[in-house]
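Every protein chain but one is kept in place in this view of the complex.
Labels for the chains are A and B, by order of writing; each one numbers its residues from 1.
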Amino acid sequence: MRRRLLPLLIYGLLAVFATLTLTPFAFLVASTVKTKADFVSTLFLPAGDGLFGVGWDRLTGENYRRIFGELHVPRALLNSCFLASVGSLLATLFSAMGGYALAKFRFPGREGIIRLVLAALIIPGPLLIAPGFQNLWRLGLLDTYAGLMLPGLAPAFGVFLFRQTMLNAVPSELIEAARIDGAGEFRIFFTLVFPLVRPMFGAFLMIMFLGIWNDYLGPQIVLQSPELYPLSTTVAMLKNLHWNDYGLVMAGTLVAIAPVMCLFLLLQREFIAGLTSGAVKG
Amino acid sequence: MKPYRPHPRGTPWVFLAPFLLLFGVFTAWPLLRSLQLAFEQTSGPQTTVFVGLKNFRYLATDPLFWQAMENTVTFTLGTVCVQVPVALGLALLLNRPDLRGRALFRLIFFAPSLIGMVFVALLFLPMLEKRTGLVNIWLHAVYPPWNLEFAWLENYAMTALILATVWVGAGFMMVFFLAALQHVPAELLEAAHIDGAGARQRFWHIVLPELRPVLGLMTLLAIVGSMQLFELSYLLLGDTGGVSNRGLSLVMYLYQTGFTTGDLGYASAIGWVLALLLMGVAMLQRHLARRAQED
Partner (left out) sequence: MLRLLSPGLWVILLLAVLSSLLVALLPVTRREGAELWTFLPTSVKHYQPVIDDWNRQHPGAPVTIKLLEYSALQRRMLSGFFAGTPTADLLEIERNIASRAFVGPLDRTGFVDLTDRVRADGLDQEIPAAGFTPWSSRGRIFGLPVGFHPVLLCYRADLVEAAGLDVSQIETWDDYFRVLRPLMADRDGDGHPDRYLISGWNTNGGFLDMLMLQADARLFDDQGRPTLDTPRNAAILARLVPWFAGPDRVAADAPDFSAAGNRQRVEGYVVGTLMPDWLAGAWKTDLPALAGRVKLMPLPAWEPGGRRTSAWGGTMIGIARTAPHVEQQWQLIKALYTSPTLAAANYRDAMIVSPLRRLRSLPFYQEPEPYFGGQRVGQLFIAQVGSMPSRPSSPFFPEAHIYVVNVLTALKQHAESIGRYDAATLEPKARELLAAAQASFVHQVARNPFLLPPP
């Protein structure tokens, strides 16, 4: 009896939690295809006499037409893609390079830099908001992509992570052997070292991509011109401008969420593996 | 045979150059500047006056700062106390080799953590409305005495923030617990089972000790993340944190003083307090972890 009930209980609990987790998604998707009137009067899809008792004919593509037609969203989508892809690639590359230097080379000053990286790990972001703004103002980088991107391209966290990974994953003898064969230093890095840390590279890339894509405070502080805005600030602005038309805001939100969901599905395996490997091994 | 050629002496520096350069200009230098800034009062970056310890003295008696501190600590404690058990519970539910659809469930629970807090706030805003919001309507349907006028965003702002955060973060944490659970030696559990240990005993005496490092790390991450609460509260409750500033967090107050009032000096002072707090928490965790290892 107990043997039978237990799986049932587990599946039941899982189903309840899954429903709770998915409800906001369902609400979001349904909201984007509803008219203004249906948005306030129905929770999900409007009732009607169509299939499954849903009033399919009452749905509308108007919100999407407006999002892509008259509002700034397409440009913001492009900006987000640019900032997140270029930013994450460079940040990951620079982290991997730094981590490689600290893991596989012996040189004077190495210990000092390792200590610096470890100390930098505990600097919380908010501490740098005010002085960082003043710094960008001094450098004349306010309202530029350089001002928004450059501070995020050298994450101490990344350097630390790649160093830890490379200490074990990249055998020094291999590098020596390649040198003996006369390979250049960059060639060694890209063709020999890189494939060995590829899962880590993928995971860290995804982390950086998500971080930049979802960053709100950074663009809010650094950027002023609306044509430079990424999706986070643009969609948040839609909320104030179209408070009366929340379906539109929900459509903007879905447009902002969908790309990272797709990317995640592509990178899922390496992402979760890379993410948990360091933490679990300790 | 070619003569052995060691790498040129500059090579590691070339690899380190981008990091060192960017880190120096955009992290180290502003960090040093912020030490100076914390002793100044400003009206934007160009108008500054040296005020000595005035910022910190005012901080000690500033009711809004202490309100923000209280809110942030409440939020952090609430989030950690709900999120860690929920995540662990989900991981335990999923950690059965015979479970069907495990990958699917894992994907479902993990999905919300991909959404940025900005978008979470925009999504939860209509759901938390009085009378018309999904949350109140569902609660009313499940439990009819529930008042449809229940003001999530006014009187229960903190609860709303915590619930939204758990929705986002629990699945993320669960993935780590799940990975750790799979490292729990099966032979050990088997042996305990044969020795007649019940499920509860096995959990407390074998599984939990194995999970302790991950548990500590996850708690630390949750604390550090929650202490930096900004977008969710800023967009759900407004720039001053809603009714009686109940949702005003430290970072929101920092942002407000720095960029609405223009006082980057005071904002830096708040930043330092927050930084010291977080460093304290990190050090405490490290200390506890080390002690646990020695045991």
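Please note the rule applied: a residue touches a chain if its C-beta (ideal position, glycine included) is under 8 Å from a C-beta of that chain, and two chains touch if they have at least 3 such contacts.
Being a predicted model, the structure only gives us computed values, none of them experimental.
Asks: Among A:Y11, A:F25, A:F44 or A:W137, choose the residue that contacts the chain missing from this document, as touch is defined above.
Replies: Among A:Y11, A:F25, A:F44 or A:W137, only A:W137 touches the chain that is not shown.
Asks: For a quick check of understanding: of B:Q36, B:T132 or B:Q285, which residue touches the chain that isn't displayed?
Replies: Once the missing chain is taken into account, the touching residue is B:T132.
Asks: Looking at the whole complex, which of B:Q46, B:Q201 or B:Q293 touches the chain that is not displayed?
Replies: Checking the options B:Q46, B:Q201 or B:Q293, the one contacting the hidden chain is B:Q46.
Asks: One chain isn't shown here. Among A:Y100, A:F160 or A:F201, which residue touches it?
Replies: A:F201
Asks: For chain A, which residues lie in contact with the unshown chain of the complex?
Replies: 36, 39-40, 75, 78-79, 81-82, 85-86, 88-89, 137, 142-143, 145, 194-195, 198, 201-202, 205-206, 209, 220-221, 224, 226-227, 237, 240-241, 243-246, 263, 266-267, 270-271
Asks: Residues on chain B that touch the omitted chain in the whole complex?
Replies: 41, 43-47, 49, 51, 54, 58, 61-63, 126, 129-133, 151, 154, 239-240, 242-245, 259-262
Just so we're on the same page, only the chains that are shown with their structure count from here on.
Asks: State, to the nearest whole Å, the distance from the C-alpha centre of chain A to the C-alpha centre of chain B.
Replies: Each chain's C-alpha centroid was found; their separation is 16 Å.
Asks: Spell out the residues on chain B that touch chain A in their complex, using ranges where they run on.
Replies: The touching residues are 2, 4-9, 11-16, 18-23, 25-27, 29-31, 33-34, 37, 45-46, 90, 93-94, 96, 98-99, 105, 107-112, 114-119, 121-127, 132, 134, 137, 167, 171, 175-176, 179-180, 183, 213-214, 217, 224, 227-228, 230-231, 235, 250-251, 254-255, 258-259, 264-265, 267-268, 271-272, 274-275, 278-279, 282.
Asks: List the residues on chain A that touch chain B in their complex, please.
Replies: 7, 10, 13-14, 17-18, 20-25, 27-28, 31, 39-40, 43, 94-95, 97-98, 100-102, 105, 107, 110, 113, 120, 122-135, 137-139, 150-151, 153-154, 156, 159, 179-182, 185, 189, 210, 213-217, 221, 232, 235-236, 239, 246, 249-250, 252-253, 256-257, 260-261, 264, 268, 272, 275-277, 279-280, 282
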